[in-house]
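With one protein chain removed, the remaining protein chains of the complex are shown where they sit.
Here is chain A:
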Amino acid sequence: MIGTGNLVRLALRRDRILLPVWVLFLVGITYSTTTALEELYATAESRALLGVTANANSAFLAMLGPLHDWSSLGGLVVWRWGVFSGLFVAIMAMLVVTRHTRAEEEAGRTELIAATVVGRHAPLAAAVVVAGGTSLLIGLLQALALVGKGLDAGGSFAFGLSTASVGLVFTGVSALTAQLSENSRVSNALAGGFLGVVYLLRAAGDAAGESGPQWLTWFSPIGWTEHVRSFADNRFWVLLLPLAAFVLLVGVSSAVVSRRDVGLGLLAARLGPPNSTIGTPFGLAWRLQKGSLIGWSVALFAVGVIYGSVAQAVGQMVQDNPTLGQIVSKIGGADAMVDAFFATITQVLGLITSIYLVQAILRLRSEETSFRAEPILATPVSRWGWVASHAVFALVGGAVVLAASGLGLGLVYGLQIDDVGTVLPKLLGAALVQLPAAWVIAGVALVLFGLFPQLTGVSWAVVSVSLVITLLGPALQLDQWLVDVSPFTHVPKYPDITFGPLAWLTAVAVVLLAAGFAGFRRRDLTT
């Protein structure tokens, strides 16, 4: 552990922009969500109505979890933002830990560090301190922000510590995944996949309602934050679970560190073929990107299956509840409610898919900065051909991923209501109409890559902003022009598909992509 302090300082120096942005982002949204909900639900009646509808709507339950306490503003904040706050802090912890452990090791920099007076466990310890510490800081500042808004202190700290607890658990999860593979990309994919699984576990448990497998939520670190019931009961003891998980995961990771060689993972490398049949840039891109494409397709198919299986319950619930039935009949009956559910879900699927598209485009930049583009571009492969070989994974691969999700959604829902023939094509279409909006996001990423290569990472900010605007925009009562910034705002809502917006979104994407291509053709290769 000797040298941990110095490595922590090194990590903080390297992340002096990244970490404050995460903190500001997560604390800022907590504050603005509170302000917006305060105005939106000013009266006790409006909150009570929200309480009934929120807990009866499977789409809401699956996405946000149950609303435990609608009598207080704090309860509304926890419901609207708690799950996402946990998700975001988990992503932060995952990226930070991998960046300072496996990525460093892969780049050979750990070797440089390990040869100085630094203990074997110091790099891992430093990453855990930085990621865990940032999680705690975010939780603390979130609590203070809520107290600052005049909310109950106990509930505020229960909420803040819940957020921090997810960060701690995923600090541990990434500490472990970083030991398993030699590749930081795989390490992030494993931790990210696990995050997806625990989000869906609690989504399934929450959406199932009282009669269903609600216990699933107890197997999810995000579910634990719901069981804290901040502002309702403030069950702080639940937080012992994430704490135990954190200690256990970090303990196991450091035990692995004691046993393995620097630079190697637990999953050993094997010999491969001495010859290759790859002979085109696309062949190489396929080799590099196929794992990610297949993984994303399978994952989104699974997400589709889960949401598809919940959809029937949405209609069921209306029939079981006469009071709710009356409210719902005014807005078009149970069918309209199911349609609204699918409209929301397909939009979420589109947003998630845009993450895949950006990742596929950013592969260009990582190939460039790692000097792997150079030998390829020193062959007769044109700049255009090289960019196209990867961009096709964003453009066509994105369609494959969305189709997989629509397939899962339609197949399961169709089987449940015994009408696969009608439902499947409709829901497949509903998923695929998200594609032009996702293309626009990919277009922005390619423009950044082509014209401002040093700023390629800003693509993630574009994805995050679209996510926040689309998911939280209505709750935050954002101005319309701001809501319009996200391309997903303009995608026609299921089941009313119109082609006008799709056409102009595609046109915007084409212009952006062309600008990106042209920019890259004209610029120097840089690192």
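The rule we apply is simple: a residue touches a chain if its C-beta (ideal position, glycine included) is under 8 Å from a C-beta of that chain, and two chains touch if they have at least 3 such contacts; residues count from 1.
Going forward, contacts and distances are computed from a predicted model.
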Chain left out of the displayed complex - its UniProt protein name, from "Phosphate transport system permease protein PstA", "Pyruvate dehydrogenase", "Cytochrome bc1 complex cytochrome c subunit" or "Tetronasin ABC transporter ATP-binding protein": "Tetronasin ABC transporter ATP-binding protein"
Contact residue for the chain not shown (choose from A:21, A:112, A:482 or A:525): A:525
Contact with the hidden chain (one of A:258, A:275 or A:480): A:275
Omitted-chain contact residue, chosen from A:241, A:336 or A:381: A:381
Which residue of A:6, A:53, A:72 or A:183 touches the chain not shown here: A:183
Chain not shown, touching residues in chain A: 106, 182-183, 269-281, 283-284, 287-288, 370-372, 374-383, 522-525
